[in-house]
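Here's a structure for you.
One protein chain is absent from this view; the other protein chains keep their places.
Letters A, B and C mark the chains as written, and numbering starts fresh at 1 in each.
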Amino acid sequence: MIDVKEAALGQRYCAVRDFTRHLCQPLATEDYVVQTMADCSPTKWHLGHTTWFFETFLLAPNLTAFAPIDTRYGYMFNSYYEAIGERQPRPNRGFMSRPTVEEVFQYRAYVDRWMTTLLGDGQASQLESLLVLGINHEQQHQELLLTDIKHVFWCNPMRPAYGAKDVPRAAAIRPLRWLEYEGGVLSIGHDGQGFAFDNEGPRHQQLLQPFRLASRLVTNREFLEFMEDGGYQRPELWLSAGWTTIQEQGWSAPLYWEKFGGKWWNMTLAGPREVDENEPVCHVSYFEADAYAHWRGTRLPTEAEWEVAAEALPVEGNFVENGYLHPCPASGDGLTQMYGDVWEWTRSSYSPYPGFRPAEGAVGEYNGKFMCNQYVLRGGSCATARRHIRSTYRNFFAPEARWQFTGIRLAADA
Amino acid sequence: MIDVKEAALGQRYCAVRDFTRHLCQPLATEDYVVQTMADCSPTKWHLGHTTWFFETFLLAPNLTAFAPIDTRYGYMFNSYYEAIGERQPRPNRGFMSRPTVEEVFQYRAYVDRWMTTLLGDGQASQLESLLVLGINHEQQHQELLLTDIKHVFWCNPMRPAYGAKDVPRAAAIRPLRWLEYEGGVLSIGHDGQGFAFDNEGPRHQQLLQPFRLASRLVTNREFLEFMEDGGYQRPELWLSAGWTTIQEQGWSAPLYWEKFGGKWWNMTLAGPREVDENEPVCHVSYFEADAYAHWRGTRLPTEAEWEVAAEALPVEGNFVENGYLHPCPASGDGLTQMYGDVWEWTRSSYSPYPGFRPAEGAVGEYNGKFMCNQYVLRGGSCATARRHIRSTYRNFFAPEARWQFTGIRLAADA
Amino acid sequence: MIDVKEAALGQRYCAVRDFTRHLCQPLATEDYVVQTMADCSPTKWHLGHTTWFFETFLLAPNLTAFAPIDTRYGYMFNSYYEAIGERQPRPNRGFMSRPTVEEVFQYRAYVDRWMTTLLGDGQASQLESLLVLGINHEQQHQELLLTDIKHVFWCNPMRPAYGAKDVPRAAAIRPLRWLEYEGGVLSIGHDGQGFAFDNEGPRHQQLLQPFRLASRLVTNREFLEFMEDGGYQRPELWLSAGWTTIQEQGWSAPLYWEKFGGKWWNMTLAGPREVDENEPVCHVSYFEADAYAHWRGTRLPTEAEWEVAAEALPVEGNFVENGYLHPCPASGDGLTQMYGDVWEWTRSSYSPYPGFRPAEGAVGEYNGKFMCNQYVLRGGSCATARRHIRSTYRNFFAPEARWQFTGIRLAADA
Partner (left out) sequence: MIDVKEAALGQRYCAVRDFTRHLCQPLATEDYVVQTMADCSPTKWHLGHTTWFFETFLLAPNLTAFAPIDTRYGYMFNSYYEAIGERQPRPNRGFMSRPTVEEVFQYRAYVDRWMTTLLGDGQASQLESLLVLGINHEQQHQELLLTDIKHVFWCNPMRPAYGAKDVPRAAAIRPLRWLEYEGGVLSIGHDGQGFAFDNEGPRHQQLLQPFRLASRLVTNREFLEFMEDGGYQRPELWLSAGWTTIQEQGWSAPLYWEKFGGKWWNMTLAGPREVDENEPVCHVSYFEADAYAHWRGTRLPTEAEWEVAAEALPVEGNFVENGYLHPCPASGDGLTQMYGDVWEWTRSSYSPYPGFRPAEGAVGEYNGKFMCNQYVLRGGSCATARRHIRSTYRNFFAPEARWQFTGIRLAADA
């Protein structure tokens, strides 16, 4: 007899696996193969890697009858787990035309069948934490699948569209307002109730000075003002590493922006569109977020400031389930757009919380070893699953990364 | 009424286009997309580029009714013709998941239909030279398609097989003999009868000293002796640039060789096989060919020596039509293996013949502009079409290139 | 009449300028010219750049009679001040054989004479903050001059010695003990009394959990245990970026270590010496410090932890004035070696304190713009001037930097 909790876990497993398949619907076979930069992975690799995760961390150690469908997949679909062994070099993931897309889906089905066995085995409860980790891991790769295929289509002179619902346009949006926060000795971090990644804990106290937070994200119109004021040409606005980056890369606008006929267009998953000035600016690096804040005489929030403000809010927003796959203009009162739309850069370097200990074994490589030269982002994006995000969630990217749905919320000292 | 010559041209056109399709039979859709290094192109790109050639140089200038199926293909499928305009950067050809394979085949069919119109138009004769150039161009890309997909499969940890007929094994082969040539003031180069690339002419005289040529290609066994004698560790055997290359690249065997369980295996289009000692050594660079010759106390032939010796022979050998797609052991008497099997490195830098003039316009970019830092290879390979090759044919690659079917014939002063 | 304060300032100016000259005594003319990597600068450049600082920020704006000795020096000796204008690219500072060493000393003397005028002018007080900034800036470059020339001598196959006093050897040193700290809401940062760099303020409160600090630095013996335990071969001990770095760079020991005849030697400013196991380990990167701490089951301190512990101690230690130019074995009770010997890596990313604002104008480029992808180091080293350091001092380097005198103090949660 399968108990209720196990059934629920099994359902969540199936649902998340189905959603991955759903996200692949618009793709041609050819689209699954391409890798356009080391940071991006082919769709096919995402499909295989998430499957390999369940195989390696759940099936292999817990089902003696289990045998891999192909032992070489371990090499091909390991991402960065040193404890598991050698792997295909990251920049060469796009070299692997085989297994074919169909074979990868067979691999998924094979592992799914074995997972059903495992979950029906009365073992689900004791494997719950790993299973939920695997589910969340797959959700992360769903978002990456979307951001990576966006980059693939951007690198194609034909600018193909993945396909997405029309983003609602706003005639106008409210002016940005400043919301006040008192600060004090406050707790942040995950308290261990329900799932969280190891990097979200332990919950601990921090001392915050009084601060202010912008009521909404910075819009394209506001960012265009920065551009028109010579923002990309004024070294005094930039971190030294940022100035070097924009010089070397020749950046003069957010990623995915192009000028045609005197007007700015940006690439979306629905194809190229004229830039909508009311939408949140998106696909900016930490460097650009920081320079913009500098230009405005403000700053980015710390992750603790963001979290204490977000904690009070329901986890609602423009997530992947909406199907827009693009940030929407702000609406509503008070503190808006904290969840969904775009990941919000914080000024906090990604570092361990006091008392942080990574898990033992290979899954301990999940987060801790990346705590260097990256910045924390908060709140999820229009490509994040709603159930995946929470106020304590810490995403992280290098300061030059732009291919994620990343945007800007301003903060200031009170 | 279509005259005989036009019909023959039309048939040749169809035959070569069909053969390209035939070569694609063993491939999965995913295989068409991948690019593993800048020198290689995706299969899909070869299919598109050869089609673009006919579209650009034959249809567009000669058929006013013709309209391109997609104007963006010009950007995507131009290889290096500066006169035609901007193009997709070579190392990024593998970024283009679209057009899909099916769409590329539609593009081919579309151009083929218009070509039928053009060829049926009574224009074939006057366009003959461009048409035959396009046919030969497509044959060149047929060979590249095979060498490039071999590299793709090599870069895949699964080492997939393209599929090829079993290469006949030889119990033993004859010892290498030296054939004597008198030299003198001799003519080389193409005389203008029938098709040749511009770089093969004009026919002109050269003064050759008496020389000797090896009766067959260097075998794997002979090359293993070089390796076992420390060939890859002895700088005195190598050109300075060659020594630097093998150090930087970590070369200690020909490309596609791997050691398993104490034995050498090499990758073939039929998959990995144990190295057959009687086969010609293949996938060696000019540097390795030169070092081997040095070690043997001999040298590589000049292209003129090669040509005057080959001129007397019928164009017969192990070509792509055989379906082995791999060099075969030598058999027969006299001067063997001159055509087919492997391209033979000569010691001749690729430079213009006396009186050489490239054609006017874009097709003039075909050969002349590459006459720098490359070496001439002669004779065709097991991936070359039999009708494509002749004694005057000059192929050329950079001295470090190894992914073509390239091997070694020794020469010596008399 | 010159007042007392001005006289004191003038004396400090002269003293620091003299000390720079003193540090150059052991050098041959040739030694002044060489640059061995982009991070290092030639001695001559340090001499010119510190002089340019006084010229640009004090003389030019405040003495109308002042004219530069050579207007081209502005281009040659600007380091990174965008507001001042174009400059010699950093990696090419070693290309400038001219001005000669003698001319650079003439430049120094010229600026010193004008500075005497300026300081005698009754203006010293109002320029005090810039003057003291210039003095501290020169002290920073005195340390860099030493670390950079050490690298120059290391890159020389002859391993020349700069010359330094013999470091006292210790028969044995005390075992490492753990000192307990209570934490709480504590203040760190500079309070504005006396000189500090802008990045040291404002003073502010932080909440610290109880923690422990090691009584002394990690020694070479202790670091050798890490090495012998396979520390450099075990990916689980390293940050991901650290593991990549040691693979790419081939690191298997601290910088300046070499093995001869089965024994480890390290390069010092007195030339190569056998590694003394009682000395603090030195010339390790953040990556190595972090991996070592990880291996020991501990961690590095935060900069706040370090500062609250250091605040109570007198600023005493093994500084540049000692003349050892090398870290010494620990001696004494309690918390030792906090100042001098080696800069201590903290786990704190270099970021602005709450309320931090860079100064207006070019000097505002001093610190803030580097607050990205660097880690804070504390306490000064054997190459730091004693008067230069204080408990609030924040040094910062990229996590892979090793050519500074950098070492390891362990911390732990209470």
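Here is the rule we use: a residue touches a chain if its C-beta (ideal position, glycine included) is under 8 Å from a C-beta of that chain, and two chains touch if they have at least 3 such contacts.
As the structure is a computational prediction, the values presented were derived from the model and not from experiment.
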item: Interface partners of the hidden chain - shown chains only, full complex considered; value: B, C
item: Contact partner of the left-out chain, one of B:Gln11, B:Ser125, B:Gln209 or B:Gln249; value: B:Gln209
item: Residue of C:Asn62, C:Gln88 or C:Gln123 in touch with the missing chain, whole complex considered; value: C:Gln88
item: Residue among B:Pro91, B:Pro235 or B:Gly334 touching the omitted chain; value: B:Pro235
item: Positions on subunit C contacted by the hidden chain, ascending; value: 28-34, 36, 44, 70, 72, 75-76, 88, 92, 94-101, 152-153, 155-158, 160
item: Touch list for subunit B against the chain that is not drawn; value: 80, 82-83, 185, 204-207, 209, 235-236, 238-243, 286, 347-349, 351-352, 354-355, 364-365, 369-373, 399, 413
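Assume only the chains that are shown with their structure count from here on.
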item: Most centrally placed chain - per-chain CA mean versus overall CA mean; value: A
item: Centroid comparison with subunit A (C-alpha atoms), farthest chain; value: B
item: Approximate Å spacing (C-alpha centroids) for the pair subunit A, subunit C; value: 38
item: Subunit A and subunit B, separation of their C-alpha mean positions in angstrom; value: 46
item: Of all residues in subunit C, the ones touching two or more other chains; value: none
